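This part shows chain A:
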Amino acid sequence: MLELLIPQASTFAGDIDFVIELIFWIVLFWWALTQGAFCWLMFRFRRKDGVKAEYIDGSETYPKKVITWAHMAVLVFDVVIVVYAVQVWHNVKITLPPAEQTVRVIGQQWAWTFVHPGPDGELDTADDIAMNDELHLQVNTLYHYKLESKDVLHSLSIPAFRLKQDAIPGRVITGWFETTKTGDYLFQCTEICGIGHALMPARVLIETPEQHAAWMAANSPVSVAAQAPQAPVAVALGAPVQE
Partner candidate 1 sequence: MSARPIANTRTAAGMPTGKLAVWWLIASEIVIFGGVLGSYIMHRLAHDDWAVQAAYTNTWIGAFNTLVLLTSSLSAVLAHQAAESGDGKKAARLLYATCAGAVTFMIVKAFEWTTEITHGFTITSSTFWSFYYTAAGIHAAHVLVGAIIMLIVASAAKKGRDLHHVELIGLYWHFVDVVWIFLFPLLYIAK
Partner candidate 2 sequence: MAESIPASHGDHEVGHHEEQGFVSKYLLSTDHKVIAMQYMFTGMAMAVIGGFFAYAFRMQLAFPGMDVPGWGLVTPNDYNALVTNHGAIMIFWVAMPVLIAAFGNYLIPLMVGCDDMVFPRLNRLSYQIFLLSAIVLMASFFVYGGAFGGAWTMYPPLSAKAEYSLTQLGSTIFVLAVALEFVAFLMGGINFITTAMNSRAPGMKLYDVPMVVWMIVVASILFMASVGPLIAGAIMLLFDQNLGTAFFDPDRAGDPILWQHLFWFFGHPEVYVVLLPATGIVAEVITTFSRKKLLAYRTILYTVFGTGVLSFTVWAHHQFVAGIDPRMAHVFTVTTLLISVPIAEMMFVYIGTLYGGSIQYTTPMLWALGFLVTFLIGGVTGIFLGASGADIYFHDTYFVLAHFHYTFFPIAIIGTFAGVTYWFPKMFGRMMNETLGKIHFWGTFIPFNAIFLPLFYLGVAGQHRRIYDYSAFPELAQYQDIRVFATSALLVMLAFQVVFLWNFFHSMFRGEKAGANPWKANSLEWAAPSPPPHGNFPDGLPECHRGPYEFSHPDREEDYWPQNQPA
């Protein structure tokens, strides 16, 4: 249902959608039932001349029984929701499957810097590729992200991955996702971070292995050091970041 609006581009996007849809159908059922009963009561017991309201003093069992049953049922449905929600949460946020690649994501007022491991596949080496506002990923690869912030709270949000995580200055937060589909996806900052909060869009570009290799070859600071920078501009680590 949700994928009609937003593509699913990570392995757990489907799981999260399932939880959302499960809750949707449960609450829709409850909402319709309650709303239906409510409308019926409002219609059935509208004022009629000469008809006095009933005096129900709390000792009658019928209305009480209805409410007790409804309330037990709410509890049961709650348990179902909790089980699925907690399972998905555990899978997405608590377990950390071994990484094939690691990227560093740095938020600051008001831009994102993405540090990709270069051809050697390791972060913090000379061939790292740092880019503003463009995250290049390879399809069907399990990534760890290391999320940092230079100033205030930011939040990494990739709707197509159904992933969200706040960045906290002074901490490095590690999480994971696995890409499943090539394409060009939205990357947002979802925690208010000052007047430029609306100016922090970035793109997630998921590429086939061939495309990714070609991009890497073209942008690696080691191999392209002699060439003039191409658009989009790759910036060396530590260089001032431009908008």
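By definition in this document, a residue touches a chain if its C-beta (ideal position, glycine included) is under 8 Å from a C-beta of that chain, and two chains touch if they have at least 3 such contacts; residues count from 1.
How were these candidates chosen? In short, all candidates are chains of the complex that A comes from, given by their letters.
Given the structure is predicted, the values throughout are model-derived calculations rather than measurements.
J.: Which candidate touches chain A in this complex: 1 or 2?
T.: Selected candidate, touching chain A: 2.
J.: Inside the complex, what are the residues of chain A that reach candidate 2?
T.: 2, 5-6, 15-16, 19-20, 23-24, 26-27, 30-31, 34-35, 37-38, 41-42, 45-48, 51-58, 63-64, 66-67, 70-71, 74-75, 78, 81-82, 84-90, 92-94, 109, 151-153, 155, 157, 159, 162-171, 173, 186, 188-199, 201
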